[in-house]
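See below for the structure under consideration.
All protein chains but one are shown at their positions in the complex.
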Amino acid sequence: MSGNTFGTLFTVTTFGESHGPAIGCVIDGCPPGMDLSEADIQPELDRRRPGTSRHVTQRQEPDTVEILSGVYQGKTTGTPIALLIRNQDQRSKDYGNITETFRPGHADFTYWNKYGIRDPRGGGRSSARLTAPVVGAAAIAKKWLKEKFGTEFKGGMSQLGEIVIPFEDWQFAAGNPFFAPTSDASLIERLETYMDELRKDGDSIGARIDVVATNVPVGLGEPIYDKLDAEIAYAMMGINAVKGVEIGAGFASVAQRGSEHGDELTPNGFVTNKAGGILGGISTGQDIIVSMAIKPTSSIRTPKNSIDKEGNPALVETFGRHDPCVGIRATPIAEAMLALVLMDHALRHRAQCADVPKAQFSFVK
Amino acid sequence: MSGNTFGTLFTVTTFGESHGPAIGCVIDGCPPGMDLSEADIQPELDRRRPGTSRHVTQRQEPDTVEILSGVYQGKTTGTPIALLIRNQDQRSKDYGNITETFRPGHADFTYWNKYGIRDPRGGGRSSARLTAPVVGAAAIAKKWLKEKFGTEFKGGMSQLGEIVIPFEDWQFAAGNPFFAPTSDASLIERLETYMDELRKDGDSIGARIDVVATNVPVGLGEPIYDKLDAEIAYAMMGINAVKGVEIGAGFASVAQRGSEHGDELTPNGFVTNKAGGILGGISTGQDIIVSMAIKPTSSIRTPKNSIDKEGNPALVETFGRHDPCVGIRATPIAEAMLALVLMDHALRHRAQCADVPKAQFSFVK
Amino acid sequence: MSGNTFGTLFTVTTFGESHGPAIGCVIDGCPPGMDLSEADIQPELDRRRPGTSRHVTQRQEPDTVEILSGVYQGKTTGTPIALLIRNQDQRSKDYGNITETFRPGHADFTYWNKYGIRDPRGGGRSSARLTAPVVGAAAIAKKWLKEKFGTEFKGGMSQLGEIVIPFEDWQFAAGNPFFAPTSDASLIERLETYMDELRKDGDSIGARIDVVATNVPVGLGEPIYDKLDAEIAYAMMGINAVKGVEIGAGFASVAQRGSEHGDELTPNGFVTNKAGGILGGISTGQDIIVSMAIKPTSSIRTPKNSIDKEGNPALVETFGRHDPCVGIRATPIAEAMLALVLMDHALRHRAQCADVPKAQFSFVK
Partner (left out) sequence: MSGNTFGTLFTVTTFGESHGPAIGCVIDGCPPGMDLSEADIQPELDRRRPGTSRHVTQRQEPDTVEILSGVYQGKTTGTPIALLIRNQDQRSKDYGNITETFRPGHADFTYWNKYGIRDPRGGGRSSARLTAPVVGAAAIAKKWLKEKFGTEFKGGMSQLGEIVIPFEDWQFAAGNPFFAPTSDASLIERLETYMDELRKDGDSIGARIDVVATNVPVGLGEPIYDKLDAEIAYAMMGINAVKGVEIGAGFASVAQRGSEHGDELTPNGFVTNKAGGILGGISTGQDIIVSMAIKPTSSIRTPKNSIDKEGNPALVETFGRHDPCVGIRATPIAEAMLALVLMDHALRHRAQCADVPKAQFSFVK
């Protein structure tokens, strides 16, 4: 494994750099016989795409996806599905001293030291643009999980800097540029003002994002190592700028007592969901609840101290327009990663346990 | 992959149940020619072992490790190293209604639904006892990393329930049963009293654990998916009872500004370490800083509502002695998981990048 | 992957050296709920064991297997199954110049160059003794495949040196020390005389072994790379001393015409089986037919030229008793490898294709 493949049975191998000829991925292991066309994938890419509000990068790329393989007469064939997205903005513009200095908070320093060479165009492979193929691949996973189990994915922002966004209903997340699950127009206005001020200051801010999967079958995940929560933590921490991941009660568990934390059961089901839908690394059938911390955008107009490739001091300023909060676009990506984990484990589970008889009881609905 | 193997090149495949004949693991991919004997491994197992203070389970098992293979005349040969730990406490005592009911907060419900069968003896495979082979395997990784790069691992508890433990120095963690990095005797006393009260109440509590790796080489980790921070999150979230993981600034990043968060560089090195030693998924050469939330012990004396295997209501009480805080024993385990991740990536890095010339500059010391 | 794990979903990770404390393996991914005890495994180990006729090594080891995990109350639980076989013959006898010279045809030279260190005791990890854990693991696979699909494995020797053994019926393979599928007593006598003469000459000879799987479900194998025949070739070529592998018509295909080779179909099924049960990398449902070449035993009494670790000329003679034909013991091992491949692909197939409706026709029986 060389790192660029996600998953064990439903695998996504991505390729591409921000300003190279194209980005894309190969999805292997998709069950055959499912209806699939670009129309199933493009809407998810459009949700992720920058340029949809004044608070995110105005990169003008349509991100049009093309299915290159694995589909015949509108149905998946069981062979690899390749997705291709051509980069339109691949001019080799002058990157100035970006190629010579290491931008604080960016991967410049580490790529340079690891590989001895670095593609500086738009961040190269470290660009958030590389989440697009994953979102495309996850559209396929989402469709299959929905058809098979009724599984759905929802998510949104619960905090922007110091501003906590009280949860109202996921449906509202689609109604504002922040994916804020609220119908409170004055709160949205406050978020907008906050962003405008940051932009004026040439600064940026972090955010907290929550995602939830509903109608998850019981039994997904392995008892040790490839636990469902471990795999979700891996998936989420791998998203650009994520610095923390929680499942269920998360860090609040630190100050909780066992009498409070352990979710009780009744014949009607679990009473609470502090576990976040996972016990012993295996899904309980309750909602999977994940929360993550996104660090502030590293590219800011305010100059910062750094060094150049010879180790000499250098001052780094980022010109051009950048999102003051990368967290704004993170919701569809986090949903996508969660979908990929569940899809992979749904296949893994039935590989080993297809013959297990259904449990002798079911919750009274 | 069936889940029970950790790592890509330095792999650890574990086996065993809490009360079966034995637990152990097979370590594959260890570099040849390193001095190794049980004396290198046993001390780490002893650090992890319960029964070393009145605050942890009094299970009387010596956990004596035996090396079954992969070592010849005191040196690793490059072939798999098998570690075996016999269980002494494997009597098939009466587990009472544990076999018939699902204990809240435990894996009983999910194992039953996943496999249709469940080994109830001491939690079976979901027991924290299964971290012993991993700690053993990590002793080998730690030794190699120390000899090769000078890498060291430190860790301790930073919060027990509501009690925050201010960091003083890692050396003090070895001097008290909590792995608390403090020399403040009154604080230790307060922690002890807190634990005694919990035990009296028949209740339990969560904790926060921090681990750090020093002298980590720059360049470890892959840019996408198998990022070093993603792999660490996977490793930590996979430890029993962990509900949250942070790297560097973690969730504090949510309210941080870019002008504050992005670590500046000077010819002498990084000025701060909000990144926690990882940028773009690759190690920077700074300390790797990880923090995690441990949920309260699920086994408590206080009765809780649950159901039996037929779905009927049942009241579950846990008899016998249990740790009121599983976090107390988590520090050596968290260090072990971090060591395994770094070891694996050290080998992966040199596989691909052994020919990369050293960067043209080095920090002025 | 560090090489010592076989399989993707039903994985076998082995450990051990010929004269170390123990050999064994960890089997991960076994479906839960299957009856299993040592009594299911020991007979297969006994079939493989040396010392059962005067034509094979007289090593007096009972090779008693112990199940360490993964079984509860006589049933598999879905967690890893560890098998342990203690080595009884592990005295550190004088290996003489074996440790200083490279025996022709052996792995001495390559291990030394690869690892810089070598366990010379009985061949260390390169010993054929290491096939024992695999045979043990395969006993589990065989049992599951038999119960699930009625799959069975048969095999035997079809050539010993220049002596071709005409196939009569697999049942006869159990009736003689060569696994020769013949009831011709005079042929068996000829084989025995041949072996006795080789032993007298201090020489050895090659053999050809065939194995067959019957009642294999249609659809196992992946279209590219992990083709069923590719995986079988990998499994067989990995057995000690194997130098060639054929599927179905094998090398006879070179001189066959398409009008002769391509197996025709009728409503009653395939007319012939030149394909050996695999088309396009996927099982057809016919018998899987595999043949392999085993080189002559490298350890012979006749002195051969070699060099020592300093590169000086050295004459190597092998003392002690050795099988003049390692092929004699290869049949149970080849069956085992075939069983492991089919087991793994049975699980892989249902992971991806569990929802595929049965084909609209079935052969008229």
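The letters A, B and C name the chains in turn, as written, and every chain counts its residues from 1.
Quick note on the criterion: a residue touches a chain if its C-beta (ideal position, glycine included) is under 8 Å from a C-beta of that chain, and two chains touch if they have at least 3 such contacts.
This one's a predicted model, so the numbers in the text were calculated from it and none came from an experiment.
Undergrad: Using the touch definition from the top, which of C:S18, C:T297 or C:T331 touches the missing chain?
TA: C:T297
Undergrad: Among A:E66, A:D169 or A:E310, choose the residue that contacts the chain missing from this document, as touch is defined above.
TA: Considering the complete complex, A:E66 is the one touching the chain left out.
Undergrad: Of C:R49, C:K75, C:K227 or C:R329, which residue touches the hidden chain?
TA: Spelled out, the listed residue whose C-beta touches the missing chain is C:K227.
Undergrad: Of C:A22, C:I98, C:A173 or C:I247, which residue touches the hidden chain?
TA: Per the contact definition at the top, the residue touching the missing chain is C:I247.
Undergrad: With the missing chain put back, which residues of chain B would touch it? List them for me.
TA: 1, 9, 29-33, 78-79, 148, 223, 347-348, 350-356
Undergrad: In the complete complex, the non-displayed chain touches which residues of chain A?
TA: 1-5, 8-11, 13-17, 20-24, 26, 28-29, 32-33, 66-70, 72, 75-82, 84, 114-119, 121, 124-125
Undergrad: Touching the missing chain, which residues of chain C?
TA: Here the touching residues of chain C are 1-6, 8, 14, 102, 104-107, 109-116, 125-126, 130, 159, 161-162, 198, 203-208, 218-219, 221-227, 229-238, 243-267, 271, 274-276, 278-285, 293-300, 302, 304-307, 309-313, 324, 348-349, 352-353, 356-357, 359-364.
Convention: only the chains that are shown with their structure count from here on.
Undergrad: What whole-number Å value describes the gap between the mean CA coordinates of chain B and chain C?
TA: From the centre of chain B to the centre of chain C is 39 Å.
Undergrad: Can you work out the whole-Å distance between the CA centroids of chain A and chain B?
TA: Those two chain centres are 26 Å apart.
Undergrad: Mind pulling the residue numbers of chain A that touch at least two other chains?
TA: 1, 223, 348, 352-353, 356
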